[in-house]
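What follows is a single structure, written as structure tokens, with notes after it.
Missing here: one protein chain of the complex. Every other protein chain is in place.
The letters A, B and C name the chains in turn, as written, and every chain counts its residues from 1.
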Amino acid sequence: MTRTPVAILGATGAVGQKFVALLADHPWFEIVQLVASATRDGRCYGDEVRWREPTSLPDAIAQIRLTTIAPNPEVQIAFSALDASIAHDVEPAWAEAGVMVVSNASAYRMADDVPLIVPEINPDHLALLDRQRAGRMWRGGIVANPNCSTAVLVTALAPLHRAFGLQRAAIATLQAASGAGYPGVPSLDLLGNVIPYIGGEEEKIERELTKILGTYSDARIVPAEILASAMVHRVPVVDGHMVSGSLAFAEAPSPEAAMATLRAFRGSELVQGLPSSPRTPVEVDERADRPQTRLDVDRGQGMTVTVGRVRACPLHDLRFVALGHNLVRGAAGAAIQNAELIRASGALEG
Amino acid sequence: MTRTPVAILGATGAVGQKFVALLADHPWFEIVQLVASATRDGRCYGDEVRWREPTSLPDAIAQIRLTTIAPNPEVQIAFSALDASIAHDVEPAWAEAGVMVVSNASAYRMADDVPLIVPEINPDHLALLDRQRAGRMWRGGIVANPNCSTAVLVTALAPLHRAFGLQRAAIATLQAASGAGYPGVPSLDLLGNVIPYIGGEEEKIERELTKILGTYSDARIVPAEILASAMVHRVPVVDGHMVSGSLAFAEAPSPEAAMATLRAFRGSELVQGLPSSPRTPVEVDERADRPQTRLDVDRGQGMTVTVGRVRACPLHDLRFVALGHNLVRGAAGAAIQNAELIRASGALEG
Amino acid sequence: MTRTPVAILGATGAVGQKFVALLADHPWFEIVQLVASATRDGRCYGDEVRWREPTSLPDAIAQIRLTTIAPNPEVQIAFSALDASIAHDVEPAWAEAGVMVVSNASAYRMADDVPLIVPEINPDHLALLDRQRAGRMWRGGIVANPNCSTAVLVTALAPLHRAFGLQRAAIATLQAASGAGYPGVPSLDLLGNVIPYIGGEEEKIERELTKILGTYSDARIVPAEILASAMVHRVPVVDGHMVSGSLAFAEAPSPEAAMATLRAFRGSELVQGLPSSPRTPVEVDERADRPQTRLDVDRGQGMTVTVGRVRACPLHDLRFVALGHNLVRGAAGAAIQNAELIRASGALEG
Partner (left out) sequence: MTRTPVAILGATGAVGQKFVALLADHPWFEIVQLVASATRDGRCYGDEVRWREPTSLPDAIAQIRLTTIAPNPEVQIAFSALDASIAHDVEPAWAEAGVMVVSNASAYRMADDVPLIVPEINPDHLALLDRQRAGRMWRGGIVANPNCSTAVLVTALAPLHRAFGLQRAAIATLQAASGAGYPGVPSLDLLGNVIPYIGGEEEKIERELTKILGTYSDARIVPAEILASAMVHRVPVVDGHMVSGSLAFAEAPSPEAAMATLRAFRGSELVQGLPSSPRTPVEVDERADRPQTRLDVDRGQGMTVTVGRVRACPLHDLRFVALGHNLVRGAAGAAIQNAELIRASGALEG
């Protein structure tokens, strides 16, 4: 099987680097283009990137010469790690040129005709692509993955929602420095400190959640009727977003039933077979003080969400804690798994 | 006015040291006794304590010889920084010997006849002392202050509850290392990590809250009818507990009304005049990203709670963030303010 | 005594804010002008600064309108917290306009005719000002304080050098985040990490040391003949630079003699009387594990250097550890103390 040629838009940032690291040996995809800001045009990636991944940068990739953001119809997939403001104009241009833009940016996540996908949860939402292509007259397309906190949260909530009907959720997040990109948050702001604010994050969590857990019907997504409130905090950890939640359901499960449901959660067979899919999307850890950010962030190569402390709640039905890797399950890994889903389901051809 | 002779029970720990630091120059109280474990009997405090306060340990106090835990009727007030299990037996013995035990321990906080006091909020609950002394035939007594997280939270909630009738609260905490005492949490557990568990803490917050906001009536406390759920987390900061909450009220206030109410909050005139009372128990900071733990923990010499991000909530009526110093407003400072209240209101004499 | 009108050049950065905080209630100086980049011209300081000091920003200062960098002959002293590249052109322009520039920038520290002053150590080097003014035909002048690490180090070394003749020094530093200014080092680079590199820092330490400990003679400074090697490291602490050193002397002192010398160290009577001078420039702490950055950084309001672990050395004569506040003793506090020295010694009048 030939590997699909892919580009990475915004290749030097924190998410861009994670894309490079995860795609370096990918069985289905081959990096052929790395895009950065115009001032770096023509320079070698290895000279321009301030590489921060623990694995070393492969020589072949280090020598790729950076290009500008002009659409390149010779790649089939463009992974977008662009800022939302830039993505707003760039992603449609690439889609129009015939490229499938698999985007980690927030620009089009909530657009009516853009699938917002977590492969284990809502692969059927990919069907929106037909409407998108028809409506916008694109040969390519845009498929988005959720915000990093949403990704961790919704992976834990989806099986519970399906089984018991989630109605209300009070959510608090404790998010890592790497979620803000690089350079991101100054060390003077984060050393020994908590910042209870991340611009736009609470709204993203509350909105994206209902779209992902919504139902595809008649070429549109009917959002799930879940009342959610998010309270976000940046904490001094490197990688790993923790989310704690208090949940009310249509049919309240016991903690044991909830844990059994979480443990049984699997994607479709197609999804289970994707190269980036972890053995299980959720692991339940019953030790009293788990998950912990530093100890559990890398489970399933960063694609597994660890859930713990599933317990009764005086206010709602259940409380829990979930932890996932914000740059993998919450960003680059999510986009790559989406691209795998798109290719495996034949949607690349349009 | 002569200074009241006081003892500190558990003087070498983190809270004990904070008691020493705050009482070193106190206008009303004079440290005459420092109590530690029996193995240290007779040794100088300065030699035994691993002093961690930023202020230097006064020589006069360094030279005090540690005593064992046997009740000493010659002190009028004993500040208790004991572990709950030890406090359980020791505090009644001192109270029986005629000493007013002003306790930071959890052992008797929820006892029917023990006042659980925050001077700005429920000084009238001190009236329980009469019943306590009569019922237990003590000449002394026990008066408790709340758990460190509860103290921060309830200071922010009390004015809102009075004005608007708090009914439901989903609470998340982000708590500092010093809340676990010394040595407390190993650095290997907390560096670059979040631990979403503190034994017994969630129950304490949920219970103590309703007692403090309850009503004194007919020699007992009728708890406030507030449904609260707490989700606690230990984060890698030194001092300062942050609490975020989503709140529902009988009569929902606008964020502006809530902030005005918080800003106007004052204790009684008697309480405002106590040496440890801050200028205002609550400060509201409207900057988008405040309060922050490291920047705001020391407001009002650690006795002021900073509230920020008062905003609408999709789930309940309001969301907010509060921050306070867990060793001052949440422990030693709270107990000292309680002792001042007891003395100022004439309750020392019994 | 009327207060001297002063300006702060670069008022919004980390050192600039420390200048504002330390000058807010200064008995001798009055802030009348705050200078920032041209894009902020005319805006209120309080709106533009991202205030990070623990003390609150005084209203009167918050309302000062920022100006551009054009020299203002109506101030007598301009405190410079500029980057070296900007300072290079700006500081001479102000000096020419008749202002005494008291600079924390590195631009002119090693210039032959610029005094590089630590008041307790080499106040006589101020005499260079005469040559500077004559040679450059300035009515004002430039006086510099050392680099932040050098300031801590040289305060500990000066008394030892005078008493025992320092000849060789192997120095390692462990420097705080705030030494890099704001935003400075990204949190992703510093959380749980050590960076063994700070551009230009090692050379600054090695050079500035010999100038400060040099001798004024015949209108020039003869550098001290000390062979020094510095190895610098950035560590994840907020404030406080630690320096460890192994030292060889002409006449090797015992650790006890070295500690006695350090303890006896005082500035001249004039210097001791300056408002910013600490009670003692050096405190010796003999506890085995002190100084520690977080616990000792604020001694003497940040102007005292704490020395510990004075012990024999298998390689040279002595080893030691010193700690000081990089923004106070190492930057803004140092410059203010220099300005006080200049005013007290009559050098303002030129």
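Quick note on the criterion: a residue touches a chain if its C-beta (ideal position, glycine included) is under 8 Å from a C-beta of that chain, and two chains touch if they have at least 3 such contacts.
Note that the structure is a prediction, hence the values are computed from the model and not measured.
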### Task
Quick one: say which of C:A170, C:A258, C:V305 or C:A339 touches the chain that got left out.
C:A170
### Task
Sort through A:I77, A:I221 or A:V238 and give me the one touching the missing partner chain.
A:V238
### Task
Against the chain that's been left off, what residues of chain C make contact? List them.
168-170, 172, 174, 189, 191-197, 199, 206, 227-229, 231, 233, 235-238, 242, 244-246, 288-295, 308-309, 313-316, 319, 321
#### Entry: Touching residues (missing chain, whole complex) on chain B
14, 52, 177-178, 182-192, 236-238
### Message
Touching the absent chain: which residues on chain A qualify?
### Response
52, 54, 191-192, 238, 294-295, 298
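The rule is short, and it goes like this: only the chains that are shown with their structure count from here on.
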### Query
How many angstrom lie between the CA centroids of chain A and chain B, rounded to a whole number?
42
### Message
I'd like to verify one number: the distance from the centre of chain A to the centre of chain C, where each centre is the average of its C-alpha atoms, in whole angstrom.
### Response
47
### Query
Going by the touch rule set out above, which residues of chain C reach two or more other chains?
52, 191-192, 238
